[in-house]
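For this depiction, one protein chain was excluded, whereas all remaining protein chains were kept in their positions.
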Amino acid sequence: MSGIPRLLRRVQPEQLREIGLLLILIVLVAFFATQIEGFLSGRTFTRISTSVAVIAVAAVGQTLVVLTRNIDLSVGSIVGVVAYVVGTLLTENPELPAYVAIAVAIGIGAALGAINGLIVAYGRVPAIIATLGTLAIYRVVLVELSGARTITTDALPDWLLEVPRTTLLAIGEIDLRLMAAVAILVVIGFQLLLRYLPYGRRLFAIGSNPDSASVAGLPVQRDVFVAFVLSGTLAGLAGFMFLARFGNITVVAGQGLELQVVAAVVVGGVNIFGGTGSMVGALLGAALIDTLQQSLIRWLEVSEFLRDAILGLLILLAVASDAVLLDRLRNFWARARRRSPTTETTAAQEPGSGL
Amino acid sequence: MASEPAAPVASRDRGAAMGLLARLRSWEGLLLGLLVLIVLWNATSVSGYLDPRNQINLLTLSQEKIIVVLAMAFVIIGGEIDLSVASVMALAAVLIASLYEGGTPMELAVLIALGAGLLAGLNNAFWVAVVGLPSLAVTLAGLIGYRGLARLFIEDRSIGGFPGWFTAITRDAVLGPLSLSLLLFLVLLVVAAVLLHLTGFGRTVYVVGNSRDVARFSGVRVTRLKAALFVMSGFIAALGGVLIASRLGAVRGSTAEGFELDIITIVLFGGVSIFGGRGTMIGVILSIFVILNLRNGLALANLTGNTQLGVIGLLLILSVLVPNLIATARGRLERRAGDRGAGTGQGPDPRRADSISGTASG
Partner (left out) sequence: MSSHKRLIALLAVLSLMAGACASPAASPSVAAPTTAASEPASEPASEAASEPASEPATEPASEPASEPASEPASEAPSAGGEVVTAEPGQELKMMLLPKFLGILPFDQANEGAMEAHEELENPGALEFVGPTPENSVQGQIEFVTNAPTQDYDVVMISNNAGDQIGSAAATAQEAGVKVVSWDSPIPSAEGEDLFIAQVDFDSIGVVMADMALDIMGDEGGEFAILSASPDAANQNAWIAALEEVLEDPKYDSLELVDTVYGNDKSEESYTQALALVDQHPDLKVIMSPTTVGIAAAAKAMQDEGLCEQVKVSGLGLPSEMVDYTLNGCAPQFALWSFVDLGYLTYYTSYLLGTGAIEGVEGEQFEAGRMGTFSVEKDPTRDAGLRVLMGPFKVYDETNVEEEAS
C-alpha cells in the first residue's frame, strides 16, 4: 500500500521532473503502440535510440551551459564544422586511426567552444548575442572552407561507416547501437559530474544567482568558460557522430540543430534561467521529442501536412502535463516530508524553483 | 562581477525623459555612432546606396520583420520571449491566400487572418500567463504548431493573384516615396515608443520584466500584463503576415520561415536584455536602422549571404565586447591610480547577462 509513497519520499525534487517525463514518454509509446502496427518492436527502439544519440550528446553540453544561465546557440554550426573538417581529413588520409579522428573532432569542438567561452565569460558579452554571432561566423568559416565540395560517403574509411551499424549489445530483438551507447555514457558521466564534483555543484550556484556566487568567491568566470568549452567538446563529439551517421556532409550540415538541442533541454525541464535541471532530464527531453517525431511520420492516420501541427500541440501538452505532474508530486513530497521529518534533509538541493 | 551601472536602473523609476537621456550616453549612443559610421561608409564607398529607390528598398525588404520587432521588444522587456511570431506570420498569410482563393472577399480574409493572429497570441498567453509554463517552451511549440497549421491549409501549393489594392498596400507610394505599409510602420514606431516610455503600461512592462514577484507584491496584475504582451505579439505578427502576402504577391507554406531569429537579433542588438526589464525603444529603433543599412551596404558590395551573416555576427559580438574591454582596461587603470571607489568602474554595459540580480525565473 505505502510502497509507492515511501519510494516517492526518497525521491529528490529534481528527480520528480524526470519521473514525470518518463511517465509521459511511456504514455506516448503506449498510445502509438495502439496506432502503429509493429510499433513495440526492437526496430523502433533502434531507430529512435540511434537518431536521438547525436542530439542527446549535444544536449548534455547545452545543459551545462544553460545551468549557468547562459545559452549556446552555436552548436549546430560547431557540429557542421567538425563533421566537415574531420570528413575532409579522413577523405585525404584514409589511413588515419580512429582515435586521432575522434581527438581532432573533440579538439576542434573544444576550441570553438573556448572561443564562445572567452567572449561570454571574460568578454562579458551576453551568451545569446555571442553565440548568435558565432553561429553565423562558424557557418561562414565552413562555407569558405568547403569551397562547395561535399564530403561523400564513398571517400570515407570503412571503419567510420561501420560505426552507425555497429551493435554493441543485443538483448532479444533490442539492439543497443554503439552510437546510442556513447550517448548514454555521456549522459551518465556528466550526470555524475554534476552531482558529485564540486564543479558541477558550482554550476547550479552560478545559475541560481550569478551575483551571490561571485560574492561568495566562486570562480564564476572560469566555471562559465569551462562550461562553454565542454559544450563545444560535446558538440565536437556530436559532429563526429553526425559524420559517421549521415556520411554526406554539405555546408548545411547540422543547420538548425541548435533549435532541436535547445528544445530537448527546455522540454527536459532544464530551467532556461539557470540553476535547475539534469542531464537525464535533457536526455528524456530529446527522447520525447524524437519519439514524437518518429512516431508521427510512421502514423498513417496523419497526413504529411498535419504532422507539424500535431507535433506542436503534443510538445505543448507534454510540457504542460509535465508541469502539472511536477506540481502534484512536489506537493506530495512536501507533505510527506512534513509528516516524517526524519527523512534525510536535502540541504544541498539546488536553489531556484522556477519552471 | 556584481557591479551594476546605476543610471539605467534608476532612470526607470524616475522620469522617462531623464532615463532616455541617460541611456543615450550608453548603448544608444554607441548604436547611433555605429549608424552614422555605416551610413557614411555606405554613402561614400557603395555605389547606388544613396539612390532614393535603394533607400526605400532597404526598408521595404524587411518591413514585416521590423514591424514585429516593435512588438517583440515589449515581450522581451516583459521578461518573456515569443518564438512563434514567424509561424503566426505564415499562418496569417496562408489564411488570407486560401480564403481568398476559396472566394472570400479579400477584406474579410484580412480580418480573419488578423483574428487568427489574436487567437494564436491568446493561446500562447493562456499557457504562459495562466498555466505558468515557460514561454520558451510554449512558443517553441507554437513555432512548430502554427506553421503546421499553415501547411495544413496550403499544403504544397503556392497561392497568388491577389487583388490590386491588396498588393498596392506595400508597393504603391502614397506619401512621397512611402507606401501605406511603411507609413504604418512609422506610425507604429511612434506608438511603440510612446507606449513603452510614457505610459503606465510601459512602466508595468519594465516592472514585470525585472521581477515578477516584486511586480505582484506591488499590485501589478502580472497575468493580465503577460497575456496582453502575447496577444499584442500575435496580432502584430499577423499584421506582418498580411504585409508579406501583399509584398510578395504569393504565399507558400514556407513563407517567413526563420524570421524569428532575425527579429529577436534586432531586438537584442537594440540593447534589450534577454532576461527582461532592460532596454529602450530608441535602442531598438536604432538597431533596426543599423542592421538594415549594414545589410544593404554589404549586399550592394556583393558580399553574399554567408559573409553578410558573418559580418553581422562579428559586429554583434564586437559591439558589446569592445566597450567591455575598454571599460575593464579603464577600471584597471583607475584602480592602479589608487581609486578604490565603490567598484562601479567595471563594465558600463547594462546588458550583461550575469549582472541582473533578482531576475525571477520563468
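We just call them A and B in the order they show up, numbering each chain from 1.
Going forward, contacts are C-beta pairs under 8 Å (C-beta built on N, C-alpha and C of every residue); 3 or more make two chains touch, one makes a residue touch a chain.
Everything numeric in this text was worked out from a predicted model, so none of it was measured.
Peer 1: Could you tell me which of the visible chains the hidden chain touches?
Peer 2: A, B
Peer 1: If I consider the whole complex, including the chain that's not displayed, which of B:G48, B:P105, B:P163 or B:P177 touches that chain?
Peer 2: Hidden-chain contact among the options goes to B:G48.
Peer 1: Using the touch definition up top, pick the residue from B:T167, B:S181 or B:S233 that touches the left-out chain.
Peer 2: Reading the full complex, the residue touching the unseen chain is B:T167.
Peer 1: Touching the hidden chain in the complete assembly: which of B:L118, B:A299 or B:L318 does that?
Peer 2: Of the listed residues, the one touching the omitted chain is B:A299.
Peer 1: Touching the absent chain in the whole complex: find that residue among A:G247, A:G268 or A:G281.
Peer 2: The missing chain is touched by A:G247.
Peer 1: From the list A:R201, A:R222 or A:R298, which touches the chain that is not on show?
Peer 2: Residue touching the absent chain, from the options given: A:R298.
Peer 1: In the full complex, which residues of chain B touch the absent chain?
Peer 2: Output for chain B: 47-48, 51, 53-54, 57, 60-61, 151, 155-156, 158, 160, 167, 171, 247-255, 257-258, 296, 299-300, 302, 304-306, 309.
Peer 1: State which residues belonging to chain A touch the missing partner chain.
Peer 2: Answer for chain A: residues 38, 43-44, 47, 51, 139, 143, 146-150, 152-154, 161, 164-165, 242, 245-253, 255-257, 293-294, 297-298, 300, 304-305 touch the chain left out.
As a working rule, only the chains that are shown with their structure count from here on.
Peer 1: If you average the Cα atoms of chain A and of chain B to get two centres, how far apart are those centres in Å?
Peer 2: Going by mean C-alpha positions, chain A sits 29 Å from chain B.
Peer 1: Quick check on the complex: what are the chain A residues that touch chain B?
Peer 2: So the residues of chain A touching chain B come out as 69-70, 119, 123-130, 132-137, 139-141, 143-144, 209-211, 214-215, 220-221, 224, 259, 262-263, 266-267, 271-275, 305-313, 315-316, 319-320, 323, 352-355.
Peer 1: What part of chain B is in contact with chain A in the complex they form?
Peer 2: On the chain B side, the touching residues are 1-2, 127, 131-134, 136-138, 140-149, 151-152, 155, 261, 265, 268-269, 273-275, 306-307, 309-310, 312-314, 316-317, 320-321, 324-325, 347, 349, 351-355, 357, 359-362.
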